[in-house]
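This is the structure I want to talk about, given as structure tokens.
Only one protein chain is missing from this complex, and each of the others stays in its spot.
Chain lettering (A, B and C) follows the sequence in which the chains are written, and residue indices restart at 1 in each chain.
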Amino acid sequence: MTDLRALLLVCTLKPSPSESSSELLARDLERELQQLGVVTEVVRVVDHDVKFGVSTDEGDGDEWPAIRSKMLESNILALCTPIWMGQPSSVCKMVLERLDAELSETDDEGRMTTYGKVGMVGVVGNEDGAHHVISECLQGLNDVGFSFAANAGTYWVGEAMQSVDYKDHDETPEKTAATNKTAAQTAVHLARLLRENQYPAD
Amino acid sequence: MTDLRALLLVCTLKPSPSESSSELLARDLERELQQLGVVTEVVRVVDHDVKFGVSTDEGDGDEWPAIRSKMLESNILALCTPIWMGQPSSVCKMVLERLDAELSETDDEGRMTTYGKVGMVGVVGNEDGAHHVISECLQGLNDVGFSFAANAGTYWVGEAMQSVDYKDHDETPEKTAATNKTAAQTAVHLARLLRENQYPAD
Amino acid sequence: MTDLRALLLVCTLKPSPSESSSELLARDLERELQQLGVVTEVVRVVDHDVKFGVSTDEGDGDEWPAIRSKMLESNILALCTPIWMGQPSSVCKMVLERLDAELSETDDEGRMTTYGKVGMVGVVGNEDGAHHVISECLQGLNDVGFSFAANAGTYWVGEAMQSVDYKDHDETPEKTAATNKTAAQTAVHLARLLRENQYPAD
Partner (left out) sequence: MTDLRALLLVCTLKPSPSESSSELLARDLERELQQLGVVTEVVRVVDHDVKFGVSTDEGDGDEWPAIRSKMLESNILALCTPIWMGQPSSVCKMVLERLDAELSETDDEGRMTTYGKVGMVGVVGNEDGAHHVISECLQGLNDVGFSFAANAGTYWVGEAMQSVDYKDHDETPEKTAATNKTAAQTAVHLARLLRENQYPAD
């Protein structure tokens, strides 16, 4: 049997090569997934010309369709986003809006093409907001057909009104490292089950 | 093999025998689950003396432990809540807080006792708020170990600033009926998979 | 001219005399308000028999009407709530639901009786969730007629997945202390302006 595939979308506002805490978290998650035998790819969304919109292809040089292809080939999709004002980044929201198009995309038996895929959410900020960002991402992704394993979200934030970043740590904070591992394990378990046992058609 | 079991918690603010739109939605979901062979039970939370708190047993006549036992015996937990001010009801929040205790409850292999259970969310209001209520419930339940099948939420709300209730309809609005059915199908599929294939221990 | 009055509602889940971080934050805010000449009262909601509901009086020993009277006599209402699962406490939600009744309560000129009153929000948790709790409270209170001064929210939370409480500090964390002071100053300024200049009738 072929390996599971995971796509990790980094939703930082800053293009490469700027350092990014959310990319760092994505890399941490990627390592956990790889150790479970998953083939992974990390895409930093703002390095590509993704257009605002709610269709699968907004035309005119839109680079979402290429990212979408990777998503369709993956069993796991992880959204990794910074927190701004206690909320997901605009880039993360742009990605969710593009995924909204999947509501109208169905296979021969009428299931959304996302059915059987498993979502994950990784969140970093220098303070406060992770639970809410996870809630927004879970709901958006579940709406468009993604399933969620137990403890699908992982995060790091610092103390209230502080300015330390995830990337300022020499190594992954212990609790976050443990949560990354759990999230990867449950997601992989669920993705394997669903690959072998697709949801029934209506 | 024994049947799957589902517990549906109605989070209306009004004790029986008041009519309740969220109970009505729970009954609609219950019927869909029963048609898929699930043994169901509906509990209207405010009919019981559930105490505020974040432990499994707040002592002193607390009736949460009895509801908790039913939850632990179930494969599926559905939260059915009205919307107030665009948000989940306080009773729904009280239930989530009591479920927060499950973070510290683990089996012999260190998994939360909720691992392998599947969550569902049903929301009704006379206007606006369902997506946000679903997001709050998904995140809270996922945090404490519940998994989610594709399209785990179902809802009905009316047009902005109107006052028609779910219970004012002679029959279930068509779109909501279809969504109830889908949510039940995916939840049952996932609950069956996870019952036979529990998440690995850490 | 008489002094401004402020009512601070503590929305902890635990009755007195349990120690409560949200009560402690309320006391910190109270001190700031008093220094600006405001007459204050702190009410710990669960010490009273407040019923679930969305009316001004749910009958049957309901103690909300007494709290509501204090609110109606106040120029400033501060909700002080703990965070559970990244969300406002169920007690805070219960208070918002009771305030929902104010939508139908109007003065002789058709203004809600809350018009001209100023809201504040204080949030504590051992980790993450303050911004979202503030957003839920701002929206709920604004919906039912409260106004908000600049920086109406104040909070303290610790680093991700930690367990230190606000009440574990020997003194108020510096940033939170500064924010408490700013929130009190802007609220008092606005409450004074609105007392002397009520919103026009429709």
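Following the convention adopted for this analysis, a contact is a pair of C-beta atoms (placed from the backbone, for glycine too) under 8 Å apart; a residue touches a chain by one contact, two chains touch by 3 or more.
Remember, predicted model here, so these are calculated numbers, not experimental data.
The omitted chain makes contact with chain C at the following residues, 112, 114-116, 131-132, 134-136, 138-139, 142-143, 145-153, 181-182, 185-186, 189-190, 193-194, 197, 199-200, 202. Where chain A meets the missing chain, the touching residues are 13-14, 46, 52-54, 84-91, 93-94, 96-97, 100, 136, 139-140, 143-144.
The missing chain lies against chain B, touching residues 85-87, 127-132, 134-135, 155-162, 173, 175-176, 179.
By our rule, only the chains that are shown with their structure count from here on.
Per-chain Cα centroids separate chain A from chain C by 36 Å. Along chain B, residues 136, 139, 143 each make contact with two or more other chains.
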